[in-house]
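Take this structure, written in structure tokens, and hold onto it; I'll ask about it next.
Missing here: one protein chain of the complex. Every other protein chain is in place.
In this document, chain identifiers A and B correspond to the written order of the chains, with residue numbering beginning at 1 in each.
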Amino acid sequence: MRLIKKLVSMARRRSPWLFHLNTGGCNGCDIEFSACLAPRYDVEQAGILLVGSPRHADILCVTGPVTRGTRAALETIYAQMPEPKVVVALGNCPATCDVFAGSPAIEGPLDRILPVDVYVPGCPPRPHDLIKGVAQAVAILADQQPRDRRIIEGVNQ
Amino acid sequence: MNIFSVLLKNLRMGPATLRFPEEVPYPKGFHGPVKIHTEKCICCGMCAYVCVSGAVRVAEHKDNCEWVYSPGLCTFCGKCVSVCPVEALHMAAKSAPSYFNTKALDEVHLVPYSPCPECGRPTPPVREVLRAKAFKGVAPNVLVKSLICQRCRQKDSQRALVSIQVKGEPPPSRSDK
Partner (left out) sequence: MSWEKVFFALLIFPGLLYAVPTAWLMLWLERKFRARMQGRIGPPFYQPFFDFVKLMAKRRVLRPSFDSIFMMGLPLVSVSAGLLALALLPISSDSRGFAGDLVLLVAFLEVPSLCSVLAGFASRSIFGQVGATREAILSITYNLPFLTAIVALAYSAQSLRLVDIAASPAGGVRALAVLTICLCLPVKLRINPFSVSNAEQEIYSGPATEFSGPQLAMWELAHGLEWVALTGLVVCLGLTFRTGTWIGDFAIYTSLSLVLVILLTILATGTARLKIQQAARFYWRWGMGLSLVALILGVFPDIERFIR
């Protein structure tokens, strides 16, 4: 049993599949995200794959503040992902709404809607920071710590 | 060019990828989070005024002023750095680490006021840089007024007005303390 658990944890660490969703950002983060997939950064070397269907994904990468129009889609997509799953907020938009804060069309920030596990700061973040953020999410995925403890630890950091 | 010859060329040249822990070095003049030297700040509030997303806020209190910065709201445009009259701000050469709580990166800095040389009340500090910049070529008897607090300056002006208009004398001169 222990061995299987270890193997599963290893597998989760080595093959995180991402689903990427723009919830109304300026597209800056999405461009940097695409750069991660391109030859220079090539996240596939770590087994990271961009998948087309939320049903296949382990990590939900959200960019953009959550607009009214995208909120329903965001919630559906999150619900469609099978457990275990983690949410990574890419860029400042999902964290605080950034330049869009205060707009009547915005329902964000993201943590009002979903439990967010990792925030990657930057507007947009560098591709390398994105990869580091995803790596942190992967560690969370592999160890499966309960969510609340992580958040408390985050405050202390 | 034929696509297959491109593929062959790629194959021959080897991958252009960085192995994961390897990093692209940060470029010169990279726009990281904004940092402040509190000993240079004069609490003018220009940075808060130009900030497009309200990442910098300056609040004045009785004996200090509060400079609050949330990197989570910042767009790293560098506007605040370029408008700061005393160059108290600069941008970090590296980006911030990822975090787990939205308030984790917020920074609060207190800029202490210095006492007014005339009345001793706490007043926003005046730095030499600012004096050199803003009061260049000003007569020394006016220059000394840049150090005192707003109230003392008003009093001074009133006194000068009274002596010229009412008494018809030249205004009282003040020596640099």
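Annotations
Following the convention adopted for this analysis, a contact is a pair of C-beta atoms (placed from the backbone, for glycine too) under 8 Å apart; a residue touches a chain by one contact, two chains touch by 3 or more.
Everything numeric here is computed off the predicted structure, so don't read it as measured data.
Judged over the whole assembly, touch between the missing chain and the shown ones holds for A, B. Interface note for the absent chain: among B:Ala16, B:Ala59, B:Ala93 or B:Cys119, the touching residue is B:Ala16.
On the side of chain A, the interface with the absent chain consists of residues 7-8, 10-12, 14-15, 39, 42, 44-45, 47, 51-53, 55-56, 58, 80, 82-84, using the contact rule stated above. Residue positions on chain B in contact with the hidden chain: 3-4, 7, 10-11, 13, 15-17, 19, in rising order.
Here is the rule we go by: only the chains that are shown with their structure count from here on.
Note: centroid distance chain A to chain B, computed from Cα atoms, is 34 Å. For chain B in complex with chain A, the touching residues are 15-20, 23-24, 33, 52-54, 70-76, 95-105. Within the complex formed with chain B, the residues of chain A that make contact are 39-42, 45-46, 92, 95-96, 98-99, 101, 109, 111, 117-123, 125-126, 128-129, 131-133, 136, 150-151, 153-155, 157.
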